[in-house]
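Note that this complex is displayed minus one protein chain, with the remaining chains in position.
What follows is chain A.
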Amino acid sequence: MTAEKPSLRRVINESGIEIKPLYTQDDVIASGGTEMIGLPGEYPFTRGIHPTMYRKQPWTMRQYAGFGNPQDTNNRFKFLIDNGQTGLNVAFDLPSQIGLDSDDPAAEGEVGRVGMSVDTLADMEIAFAGIDLEKITVSLTINGSATVMIAMYLAMAEKRGYDISKLRGTAQNDILKEFIGRGTWIFPVDASIKLVADTVEYCAKHAPKYSPVSVCGYHIRDSGADPVQEMAYAFNIACAYIDSALARGLDIDEFAGRLSFNFNIFGNLFEQVAKFRAARGLWAKIVKERYHPKKPSSMGLRMIAGGGGGGLTFEQPENNIVRTAYYALISALSGTQTMALCSYDEAYTIPTEYSARISLRTMQILIEEMGLADTVDPLAGSYYVETLTNQMRQKMVEAMDDVDARGGIVKLVAEGWIQAQVSSQAYNMAKKLESGEFRKVGFNCYRVEEEEKQVEFHPYDESDARRQIDSLNAVRARRDKAQVDAALARIEADARAEVNVMPAIMEAVKTYATVGEITKTLVNVYGRYREPIRF
């Protein structure tokens, strides 16, 4: 019998790299060798940004949370802290995210729906009451209205007696990715970048431990980008922010060490781990070669990972518990600083206390039982992972260069080119999912006859909006209107004079000016973004 050898099916990962059935040392050498591996805590940081990583301190556990009014959210924060969570990650409702007051007609039906509602400093005070802001660092998932929310957070901390020059915390404040995915933009592209630079400059001078920007590949990936595009576009965006901060006369070492990143985690385990290892080395190289920092910490890729709602399925939701456990494993193997693990019901609704606790326990099991916090970068030296790390890094460089050759990320976002690339990629993936070419358990294989879903929906309480508007009106009634008007006038004057508006916004939030009032003042000067519709 001369039967042909059965041919193995071809495997190509999402980044377009063909995966071999076996890897050896030859593959590592052929893909670029071992030069970029190095040691953790040292350039090029491929193995991690700290020498001992989780052995010294496990990742910060920072579940995304917030809904209803600030009191509801304060209760959830305390529940999470009581269950061992070590950081907070604040979800704002959509009106707060795009600079509308709760009583704005456009906010109807949206107040407190997908996050907590914040109109004034008074809300920030309630949300964090009884929480020690030195022990628990707070990350604000806020972009369009980030100048206002950062100011409210710092003002709240100052009022409680914290020294803001020592205060740690993070704001997402990555507006360029909002134009690509997620969509909570307010101002035109150039003005938006100017405001990011204002926050970077203000924090460098007044709150140097605070991370004013967390550059997000996350939402670009969730909008359909592949893992290479996710990292490449995020780095293009980070460079745009760095360039605008340097143009203010800041020194790279004054702020680069406080830049952080937010990345997605769903997908193939090895591809994801290689993605992060590749990205750390690439980012260090970019900062070193383009910006010549003196401090090594300016080159470290500090990141949050663990979210990956885009990888969860609506079908058979319990399978998502398993998926998120793997996401946590991937994040830990990838050396993330912070994990915000998605909850299994996130394809449906705001996580319940029950599902949020399962996510927390998932991370705690990895630390306490599975040994993920025992040694640094445990997959290093694997022929497969090192080869893939080299290949992913090369692909990221190519994707970044392509953006630069086309005129740069700012131009391409303003024109809608990046958005069109991402949605085209999303459509390709959707077609592969429909055809079954790309497998998704419960969706295109191993389906079961749909039974009544077991997921408990987070109820939207319409009366929360009424209560929030009442409390906004009460704040308006007791504040000094003349003071508010003067503060708003100063914001407008500073914006027209093209100086940093953060000091004026800080002053305004302390008079209990609302997010809507401050945003309208800025819109008077900058105008509003108009979305390019391009396919």
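FYI, contacts are C-beta pairs under 8 Å (C-beta built on N, C-alpha and C of every residue); 3 or more make two chains touch, one makes a residue touch a chain; residues count from 1.
The definition used in the following text is that contacts and distances are computed from a predicted model.
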item: Chain not displayed: protein name in its UniProt record ("Peptide/nickel transport system permease protein", "NADH-quinone oxidoreductase subunit K", "Methylmalonyl-CoA mutase C-terminal domain-containing protein" or "PqqA binding protein"); value: "Methylmalonyl-CoA mutase C-terminal domain-containing protein"
item: Contact partner of the left-out chain, one of A:16, A:109 or A:371; value: A:109
item: Among A:426, A:441 or A:523, residue touching the chain not depicted; value: A:426
item: Touching residue (missing chain; options A:384, A:417 or A:460); value: A:460
item: Option from A:15, A:184, A:236 or A:514 whose C-beta touches the chain left out; value: A:184
item: Contacts of chain A with the absent chain, listed as residue ranges; value: 94-95, 97-98, 100, 106-110, 113-114, 178, 181-185, 222-224, 310, 313-315, 347-349, 423-424, 426-427, 430-431, 434, 443, 452-453, 457, 460, 531, 533, 535
